[in-house]
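This is the structure, below, for whatever I ask next.
With one protein chain removed, the remaining protein chains of the complex are shown where they sit.
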Amino acid sequence: MDALTRRALGTVPRPADWGARLRWLADRHGGRVAVILVVAYTLYASSVLGFTPARFWVGLTHGGVFLGRLFPPDFATRWSDIQFDMLESVEIAVLASVVGIAASLPMGLLGARNLMPAWITWPVRGVISVCRSFHPVIVGIVFVKAIGFGPLAGVLTLAVASVGFIGKLFTEAVEEISLKQVEAVRATGASFPNVLIFGVLPQVTARFVGFSTYQLDSNLRNSTILGIVGAGGIGGTLFAAFQRFDYNIVCAIVVIIVALIMVGEIVSEQVRKLFQ
Amino acid sequence: MNPVTLDIRDLTKAYTRHEPVLRGVTVTLDSEGITAVIGPSGAGKSTLLRCINRLVEPSSGQVLFKGVDLTRLHGQALREARRRIGMVFQEFNLVERLSVIENLLSGRLGYLAPWRAWLRKFSESDIQRAFDLLERLGLGDFGAKRADALSGGQRQRVGIGRALMQDPELLLADEPTSSLDPKTSVEIMETMAGLARERHIPVIVNMHDVALAQRFADRMIGMTDGRIVFDGAPDRLTTEVLASIYGGEAWMH
Partner (left out) sequence: MSQVGTGIAREWRRFAPRERMGRSAVYIATVLAVVLSIRSIQIIPEFLRDTPEQIADLLVRMWPVDWRFLVSAAVGAMIETIHIATLGTLATLVLAFPLGVMAARNIVANPAARLGAKLLLVASRSVNSLVWALFFVAVFGPGALAGTVAITFRSIGFVGKLLGEALEEAAPGPIEAMVAVGAPWPSVFLKGYWPQVKPAFFSILLLRWDINVRESSVLGLVGAGGIGLVLDSAINVFQWRAVAAVLVMILVVVLLAEVAVTWLRKRVI
């Protein structure tokens, strides 16, 4: 209650509860303080990074010129290369997704604390955590250096990324299930696999499909750029075109990538609906 | 001589060292018929039931099911024993995303290999039995419906059906009517008691509602504070006995 009411009622606020005091202050002034902090940070960080209005202005003029050089997109000149690399990117995404999804199902189950003992869940969760902490590009670089250039590095990279993403979310989903349903299946004398199949999985299948289709999209996006570090696909061609200042080809490649991703999103949506 | 159906000897369960939930419970169950366990919350009724099929691990004591000590079993042997004991739950505990027919068939999971369970390849006779049971339960049109589309009473009927699909030799019911309205509670008790008598399956049922228990039970067991304090016919349940079980008379008026 506010100070006025309190005074009217004749009660005096307890002095020593700092937690409550701070919360009250935060509620009252939090919004304003937050805005001030944000603005202050923006100014600080901008100066640390060397942003000046002059650089923006120069950039904008460059930007105009750059845009002009992008259009019209040139599909023809390196069409066979583009076609081959694009297909390779799709193949990388498909294989990585299949491997990743297949691996995530058991990993996710093994990481669930309501199903498995701690000596299993801790290492599994640790592995999943490491898998998702690094950007796929970084993982790609490491794989390329370890096993060489080419699509194999790309497939492994994205499989690792998939396990990291799906594994974590799937484990969380499994930990949220109703154990009552599981208990009932156990009571019928079902074996552990059967308990999983009939008691656990039906509760989480829809979400698993959702995560998997999302990851398929994500893999499609990432496979198009992994080529920049040599892991196969259209990324390499894109990067090379950039370095040659062949901006019309760059534009064509980006257009194709965007189109591919949009198609991927539509397909994923359909698959998701089918498996609800 | 055939061994008794259920012979519980000195069963104790303590979650923490100083608070035993079951204190040396000893009781035998031989005939068919409905045995109702009544008592206040925390008396140990639910724990007693769950110790029988070992959904809860007893701390000590024996549970002899037709001569076999269930407390000594592990792994495959335990599962085979569980197959012979059906259980009905207070909150129905159906797998909500599965259809009614799948829930019924899940009673046969103790007999199915995992790959068959995955592909839902139940035997033809199992499937026909499930349909028969569906009709018998008055749910003939609900087979393909998802379990969470059913009302409470309908769900409990499926729960009873699932337990019966196991072809059990004993039926445990843990507060099967506590989540249902009075009218549906009576219907469920009629369904369960009727089907169990038909198939000569003894039933142990926990209940809050003493009147309902008296109406359907052949034998009543009163528990308080982890001990059995009454064991006899329903008509011997006098006010004094009830007072000793539940403590205090105020609630009875």
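So that you can tell them apart, the chains are marked A and B in the order they are listed, and the count of residues begins at 1 in each.
The working rule: contacts are C-beta pairs under 8 Å (C-beta built on N, C-alpha and C of every residue); 3 or more make two chains touch, one makes a residue touch a chain.
Since this is a predicted model, take the numbers as computed values, not measurements.
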The chain left out here touches which displayed chains? A, B
Among B:36, B:109 or B:134, the residue in touch with the chain that has been omitted: B:134
Touching the absent chain in the whole complex: find that residue among A:20, A:45 or A:206. A:45
Using the document's contact rule, name the residues of chain A that touch the chain not shown here. 38, 41-42, 45-46, 48-51, 55-56, 58-59, 62-63, 66, 87-88, 90-92, 94-95, 98, 129-130, 133-135, 137-138, 141-142, 145-148, 150-152, 155-156, 221-222, 224-225, 228-229, 238-239, 242, 254, 257-258, 261-262, 271, 274-275
Which residues does chain B use to touch the chain missing from this display? 99, 101-102, 120, 127-128, 130-131, 134-135, 140, 143-144
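Throughout what follows, only the chains that are shown with their structure count from here on.
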Taking each chain's centre as its mean C-alpha position, how far apart are chain A and chain B in Å? 47
Touch list for chain B against partner chain A, complex: 53, 55, 79-87, 89, 91, 93-98, 102, 106-110, 112, 114, 117-118, 159, 162-163, 166
Which residues of chain A touch chain B once you look at their complex with the stated criterion? 178, 180-181, 183-191, 193-195, 197-199, 202-203, 205-206
